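For this view, one protein chain was removed and the others were kept in their places.
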Amino acid sequence: MLLIQVGCELRYQVTVPTSFLFHVTAANTPHQAVQHEEVTVEPSREYNIAYLGAEDNRVFRLETMPCELTLRYQAKVSLNPSVDNPPQIPETDHPALPEDVLPYLNPSRYCESDRLAAFAMAEFGRLDRGYSRVAAICEWTYNHLKYISGSTNASTGACDVLILRSGVCRDYAHLAIAFCRALCIPARYVSGYAVALEPPDFHGFFEAYLGDHWYLFDATRLAPVEGLVRIGMGRDAADVPFAIIIGAATLIKKVVSAEELTEQIPRQGPSDESAVSTA
Amino acid sequence: MLLIQVGCELRYQVTVPTSFLFHVTAANTPHQAVQHEEVTVEPSREYNIAYLGAEDNRVFRLETMPCELTLRYQAKVSLNPSVDNPPQIPETDHPALPEDVLPYLNPSRYCESDRLAAFAMAEFGRLDRGYSRVAAICEWTYNHLKYISGSTNASTGACDVLILRSGVCRDYAHLAIAFCRALCIPARYVSGYAVALEPPDFHGFFEAYLGDHWYLFDATRLAPVEGLVRIGMGRDAADVPFAIIIGAATLIKKVVSAEELTEQIPRQGPSDESAVSTA
Amino acid sequence: MLLIQVGCELRYQVTVPTSFLFHVTAANTPHQAVQHEEVTVEPSREYNIAYLGAEDNRVFRLETMPCELTLRYQAKVSLNPSVDNPPQIPETDHPALPEDVLPYLNPSRYCESDRLAAFAMAEFGRLDRGYSRVAAICEWTYNHLKYISGSTNASTGACDVLILRSGVCRDYAHLAIAFCRALCIPARYVSGYAVALEPPDFHGFFEAYLGDHWYLFDATRLAPVEGLVRIGMGRDAADVPFAIIIGAATLIKKVVSAEELTEQIPRQGPSDESAVSTA
Partner (left out) sequence: MLLIQVGCELRYQVTVPTSFLFHVTAANTPHQAVQHEEVTVEPSREYNIAYLGAEDNRVFRLETMPCELTLRYQAKVSLNPSVDNPPQIPETDHPALPEDVLPYLNPSRYCESDRLAAFAMAEFGRLDRGYSRVAAICEWTYNHLKYISGSTNASTGACDVLILRSGVCRDYAHLAIAFCRALCIPARYVSGYAVALEPPDFHGFFEAYLGDHWYLFDATRLAPVEGLVRIGMGRDAADVPFAIIIGAATLIKKVVSAEELTEQIPRQGPSDESAVSTA
């Protein structure tokens, strides 16, 4: 079991009455448990906890009049991942996919898997089916994109990324997800905290459904998969931005942290030797 | 109460082992009830009923070896819509939106509401908030698009439609949905049967969440809203195509019908005098 | 006759051997004459004058090793525009269009007139043919876009602009050009200097071919058409950027100026009362 301390501080200059949805809280799953968490909002505002979407993502909802608003979140999270042996993880035939998994085959705003069908088949269609094929998609994505902050924006989808050959974490995830879905492998976006991510920030990665588990993948190779702490899941980043803002607010401070307390996570790059599942 | 007989016959030439998901069954809601239904598959194949997505859309799942496959569906459906007075239907402020409604504000594959924010604000931002604003979006969509079969395809999204100024029912719905979401009005795609649609076919329309109901809208004006029989709902058409096919199958026959048995639905065009809710 | 003093200073940090093409020199046409001009390059570099494209745009070509390179250009330009009465300016039927004008009906990188055919016909197809129709296109463009610096980038085309409803001078010109071409009115992009432009900068506007002249239009309304000093023309901005850089150079200073010496240009906004031609 790993213990990870995650947290963030978000400060906004709010200029009109504004409603916020924050996707910042660590999720509770059979493999991830929030041991302790603290939330503070300054100036004091009531907030509600809501559970959104098919994924029941936990969010803070709050509204405020114009002010300088600060949200601080800290949580101690235990991770007890299921770790499997990649060569033994098959793809699941479509007829055997569970009902709740099927929607993650559909194209979404940033993962235009419908348009990428021929591309995915040409690049990955002849590979052996299974965990290794998703690993190959991640490797291809890693090798074909450059991680360049600011090279993409909030309207950039997987097709754009493929043309531009650059992006940030969410773009890597979107492209890999789109390829998976085009190959009939269910895949979904995961937002989270990441141990050893440099510079520290919220992170975006993805899960593919293989065998009967959702396995974690991170095509950016920027942080060990073992240290990913889940916030929420969705079709793509449209479902789990760290903040949805209805009104007008300018982000003036963002500090994100994720520290392992147990010092067990390897610091070297990702390995294909173990398949990690925390859903 | 209305009684509507709906049905379809779909025939495919299946050339490899293929898995199907059919979104063709009438939904059961507090306002829509399937009184009787019959399904036949020829040659005989077992099928399962599954419930997909946050919307619990009922689908038939079946798999088959190569064959000429025919699915016939017939249902007698009673509709007991809630009918409200448009001037009394407000928009709902974001903080008051129910949890399960919030995801329908997110952009989706065919409804790029994020890109259309400025467009929607410029065209509709100053209109009175409420049912009438969604009606205005429908009118705008109707007036600015031409219904041209074949003018768009399966990868066409709302932004494309806006440029091309033409489309079919799903495109009208996508554009109107995208405008609604850009204005912070939750909106979702609905697939269904439609009484008096010419030529008869499956239909695509949408719902917007106003007050505390999902109200039906059809920007195409091709069929009376009172005669719409819901199959399923989703972010957009990606979630509820009449058939999802994993394998290889060519559609060689499609017959769709929707006949009112009670003869109460007005045959004239749509009116803004009543707001219909069947969700 | 007007006398206008135009000039620019461009400074680059050049980090590898780099080749430049500068579109900054005032053009000579039957209605625009360079009375006097001075060019300095620091550190001293030889430069050639080249004439590019069907439009014979005059450019400076130079190459340099890594350095801090400064180009200064100053010119005194006389303008003797042909001014016509808009109601008397017809559109030209396609068979009567001169050979050299026909290519300006083709779609180009940033003016996708092929995709905008239905849009243009729906908005402008029923208007009276003639100068007034192009003026209406400019008015529509002005009314539907917001001028927002930084809202678009070097890959933004007319279709994007139409969706985003914002842009800068080149975007306004691209959209108006695309509409003109879609209506079979030849149109081309013009880069230049502009008297009374705030803040001073290079400017982008366009010409439409009507009757037997190229008439100037500026859908941004940011500067009087009478004070536009032509640098070059092209299919769109791709043909006449102020600098084409092959290598690596960062712009670290840009100062642009255009001052009328004769004080005859009205400072109020554009009027539709006179049609100006300087080609």
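Letters A, B and C mark the chains as written, and numbering starts fresh at 1 in each.
Convention: contacts are C-beta pairs under 8 Å (C-beta built on N, C-alpha and C of every residue); 3 or more make two chains touch, one makes a residue touch a chain.
Computed from a predicted model, the values in this text were never measured in an experiment.
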| item | value |
| --- | --- |
| Interface partners of the hidden chain - shown chains only, full complex considered | A, C |
| Chain not shown: contacting residue from C:Pro30, C:Gly53 or C:Pro90 | C:Gly53 |
| Residue of C:Arg11, C:His31 or C:Arg61 touching the missing chain in the full complex | C:Arg61 |
| Positions on chain A contacted by the hidden chain, ascending | 115-116, 118-119, 122, 144, 146, 159, 162-166 |
| Absent chain, residues of chain C that touch it | 19, 21, 50-54, 61, 63, 93-95, 99, 102-103, 105-109, 111-112, 114-115, 154-155, 184, 235, 238-239, 244, 246 |
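One rule holds for everything that comes next: only the chains that are shown with their structure count from here on.
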| item | value |
| --- | --- |
| Rounded Å distance between chain B and chain C, as computed from the means of their C-alpha atoms | 46 |
| CA centroid of chain A to CA centroid of chain C, Å | 45 |
| Chain A, residues touching no fewer than two other chains | none |
